[in-house]
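All protein chains but one are shown in place.
On to subunit A.
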């Protein structure tokens, strides 16, 4: 018999970036807010305190801060006729675990989308004609515009203390910033980070090639900073233990460093760690939620009544919970009907590794998001009609770490063991830099999420099933980027370099780490027939359930998702505060 907790106004599932922000916004309204976090509690002290973070094996290789597949995973297959098998050990993507979520262990690359990425389908049709969209491609508009989101991007950047250089202030192009970005009402709150050797080499080369390099917008503080919540960041010390680690120095923007210290002070906020939500409970008419059921730290089942449910788990878990809770119609790839699970997308990346015999890069001097970038080949810069694909990328020359178990690029032809391997390690370590291409991934009819018929978790719930593979449109995009990066690599004059890009025979491989930018499945839009959420991230079918996060993206941006996720969260919070709370009900009439 499940225990029933006292009622709260708002229950939030997960306690990462989105629930932290939503917690501040909704406690401002005087509501009682409870967050339920599946993983452990964790904070800078004691969990990330020096020196224990500086342990590559424990955190970088054995994934101490990540989701354990033993507790939660999904199955994967390439096509709708295939048998899906479990993602048994982590590889391609690394969902976070515990308070702070993926916002604790990320690198901190913080971007806004280009304005037309938010209305991609309309943009393509208007500029290149609907004919260029392949039959199986199911791209959509987000249903919200860049202009509407701009104040919320600005707010998130100020809360997170982003280091960068504006390229477009109220329509005026700024030298040294990204001339291809959407307009900004204000500059970044902190100046760019210090430049490492790879940055300066890439910047000078790119400028001489007529391109427009600029510093990567970084959620790593370049200076001491106090954010609007009174939270303080310390200047990044370039420790070289950023992605996969909690920040030991209060420098990486995270829920812990930017929000939770302030939120925990509020008497109308509470959170419980080690509490895993099983499902959202619906009223008998299925039109409203009554709260959630979770398993607490003792393994007991608890019913938590609430008036408003905020789903703030990782994107994949949001979709899984919607499917398990029966909110929204599950997507069917054969008929194309239904919405939940539709348009799962990933990220199309590639890159070059360049070896310079006589240069010292000191790769261990690094931060998650220090680097030089360019956006000359972005979504808005490419003639899709001429090039034969839809999409775009940004390039970056970043130096995040020199941890030797994983960061040991060797020249072409070097053996993987033996005396010659050891010699290659000695000759190469510290003498390489990279140029990465970080690109969009479109949505397709047969790339989607549903419940697996064969595998279950410890609670007997079906695992989610991911059906995904690379498509020619996106391979053409990355092959275009390969030619550009090949030329830029040559222009840098390395002693040797090698390229790594997907090709037309590439299939999705779950083993090597690629990126934790899993998007879609609970997408936002303008029509309940083709989206799970309306433009305010409210579910069309159950008006008191709002779903945060990158699961709302109808296809993936060329950029890392967190800047967009942060902006969308503030946008949704404003709608809840100003429209929903005074008059609870659907914010958009279907």
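A few remarks follow.
Quick note on the criterion: a residue touches a chain if its C-beta (ideal position, glycine included) is under 8 Å from a C-beta of that chain, and two chains touch if they have at least 3 such contacts; residues count from 1.
Basically, contacts and distances are computed from a predicted model.
The listed choices are "Exported protein", "Carbon-phosphorus lyase subunit PhnH", "Cytochrome c oxidase assembly protein CtaG" or "Aldehyde:ferredoxin oxidoreductase"; the UniProt protein name belonging to the chain that is not shown reads "Exported protein". Within the complete assembly, A:404 is the residue of A:336, A:404 or A:585 that touches the hidden chain. When the omitted chain is restored, the residue from A:128, A:183 or A:508 that touches it is A:508. Within the set A:7, A:359 or A:498, the residue that contacts the chain not displayed is A:359.
Listed residues A:185, A:200, A:226 or A:265: the one in touch with the omitted chain is A:200. Listed for subunit A, the residues touching the missing chain in the whole complex are 50-57, 61-63, 68-70, 73, 76, 83, 85-89, 91, 194-197, 200, 235-241, 248, 359-360, 362, 364-365, 402-405, 408, 416-419, 421-423, 425-426, 429-430, 454-456, 507-511.
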